[in-house]
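Note that this complex is displayed minus one protein chain, with the remaining chains in position.
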Amino acid sequence: MGVLLFDVSGFSTFGKSLDFFDLTTKDTKEERKEESMSMQDVVIVAENVQKWYGKFQVLRGVSLTVHRGEVVVIMGPSGSGKSTFIRTFNALEEYQQGRIEIDGIVLSDDLRNIDAVRREVGMVFQQFNLFPHLTVLDNITLAPIWVRKWSKAKANEVAMQLLERVGILEQAQKYPGQLSGGQQQRVAIARALAMQPKVMLFDEPTSALDPEMVREVLETMKKLAADGMTMVVVTHEVGFAREVADRVIFMDTGVIVEEATPTNFFQNPTQERTRKFLSQIL
Amino acid sequence: MTHFWRNRKFLSIAAQLISVFTVAIVVFILWDNLTYNLELLGIGFGFDFLQSQASFDIGETLIPYNPTDSYYRALLVGLLNSLRVSIIGIILATIVGAVVGIARLSTNWLVRNLALVYVEVLRNTPLLLQLFFWYFAVFISLPKLENQISFFGLINLNNKGTQLPFGLEISSELSALILGLTLYAGAFIAEIIRGGIQSVARGQWEAARALGLKPGLIMRLVILPQALRVIIPPLTSQYLNIAKNSSLAIAVGYPDIYFVASTTFNQTGKAVEVMLLIMITYLTISLTISLTMNTLNRSFQLKER
Partner (left out) sequence: MNQNQIIKWLRKNLFDTWYNSILTIVCVFLLVWGAKSIFSWILFIAQWKVIAVNLQLFLVGRYPEQMYWRLWVSIFIILGLTSVTIGSLVKKIPNRWLPLAWAISFSVILWLIGGGLGLQAADSNLWNGLLLTLVMAVTSIVISFPLGVLLALGRQSKLFVVRNFCILYIEIVRGLPLIGILFIAQVMLPLVLPDDITLDRVLRGIAGLTLFSAAYLAENVRGGLQSIPRGQFEAGKAIGLNSIYIMLLIILPQALRAVIPALVGQFIGLFKDTSLLSIVGLLELTGISRSILAQPEFLNRYAEVYLFVGLLYWVFCYSMSLVSQRLEKV
């Protein structure tokens, strides 16, 4: 586990609370994206990120820019570093060289920055990682109450709205162990959304699910994208990428091999390695 | 740049330094108090006293000893006594534990429940009390030599002790200690063995029966080897407990290392030195048992792909 016995970050004061992120779709997704593109509204900037595990270099200079409202899908064989890469965005993994900026905040050794970034980035894990000793509702309200210091009433209200949004309002008082895998993952999505993040990271969200439950989670993610959420998704789900992604990225051995729109990526891949990978999964 | 008090790396190093500093200060304060008080009481520190005359007698010894011998020899006598009790206790307790543990799984209702009563009674009363009971209520209350209780002339019990075949004589103190330790530890070992045997999947039994093996052979060739894997770690704990519980010898007057060390302290006042001797002795014994059992444990682990 390796817990630093006294992590001082919790004692630092944190900044102004954010406005309630309006999730209703008044503008269309396209309109908003044009606006953000023109305003240079970037959420994630990663420049030449390099990371070593001991002597082994797992990220060899990866660069990525993600604009507000974009959906970026990353694909690649296991060991390509794609999960490691997105985990650097919320400081679950450290990096040795390069630069990462989330919503204008530089990710460095500064604990206040790390805290601030983690509040703006939501993450959904392959293994759900719900807290088994808390009810579904408590899972979702835990962070808003203890990090954003919301009142229990406000947190509960937001949590119920999110549960309705992901379609499992009636499970609010149940424990994670009583839910199916698909339901648990949807709770995990609601839990990440409760902090009103600027960007959502998905690390192979459907890989641990039985086939019949993959669809319900993908539908939830598609709705999220349609509502304008900025998303970076590591997945093997080609259908999802084709329908929803603005860009598809192929990573292999720690570098980005190819980056293109879904149409170009799947129909006219330019790199040999991409073609080989696609032939295995399509 | 980032303020140093929020820098993750800086804080990590700072925490290390602060913890070293704090521990050092606490140790220093305690050490300071200790030396001050020792000087005040005129005790000082040093192991030279081990050479001086012990001036107390020891009831039972495995090696020759008399009160004019040094403290060092007295402690050696105590150590040998401790080892004797521990080793005999470990062997006998394992036997008792195995018998009772298997009895707990017997198809015979009476046998099964008698074993259960044995386990539940002995596990839920303090060992010290049991030792007092065996020593005071049983062994020294035994009749005198003339009226001694005799089992087929082979084993004789009287108020001086136990006479076993081959001319072995055990004092009342040692008898009570060994009996108490064995029965107490035997109860715990019985449950460990029972749990281990039950942990072997039912399918193993059934496959062996289907092959036509008789229950005795199944137990010996199929179940026990696999059960031993599960049994050895908690069994190690129990062996360590037997070695540590042998220190209760002081309650029945059997001169083990703790008893001798405690007497030495009473006579010399050398608290720190005696404490260190006790610690080193028991830690060495514990370590030896742990290492031996761990080597045994490794040879029982399943070889996997």
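Just so it is clear, A and B label the chains in written order, and each chain counts residues from 1 on its own.
The definition used in the following text is that a contact is a pair of C-beta atoms (placed from the backbone, for glycine too) under 8 Å apart; a residue touches a chain by one contact, two chains touch by 3 or more.
Remember, predicted model here, so these are calculated numbers, not experimental data.
J.: Just one of B:Pro126, B:Pro143 or B:Pro233 touches the chain that is missing; which is it?
T.: B:Pro126
J.: Just one of A:Gly69, A:Gly122 or A:Pro205 touches the chain that is missing; which is it?
T.: A:Gly122
J.: Touch as defined at the start, partner being the missing chain; which of B:Asn7, B:Ser175, B:Asn245 or B:Thr263 qualifies?
T.: Hidden-chain contact among the options goes to B:Asn245.
J.: Footprint of the hidden chain on chain B, which residues?
T.: 12, 15-16, 19-20, 23, 30, 33-34, 37-38, 106-111, 114, 120-121, 123-130, 132-133, 136-137, 141, 240, 244-248, 250-251, 258, 262, 265, 271-272, 275, 278-279, 282-283, 286-287
J.: Provide the residue numbers of chain A that touch the chain removed from this figure.
T.: Chain A touches the chain not shown through residues 1-7, 9-10, 90-92, 115, 118-119, 121-123, 125, 127, 129-133, 142-143, 146-147, 191-192, 194-195.
We adopt the following convention: only the chains that are shown with their structure count from here on.
J.: Using mean CA coordinates as chain centres, what's the gap between chain A and chain B in Å?
T.: Here chain A and chain B have centroids separated by 56 Å.
J.: Along chain A, where are the residues that touch chain B in the complex?
T.: It is residues 4-6, 8-9, 12, 108-114 of chain A that touch chain B.
J.: Under the stated contact criterion, what part of chain B meets chain A in this complex?
T.: My answer: residues 2-3, 5-12, 15, 19.
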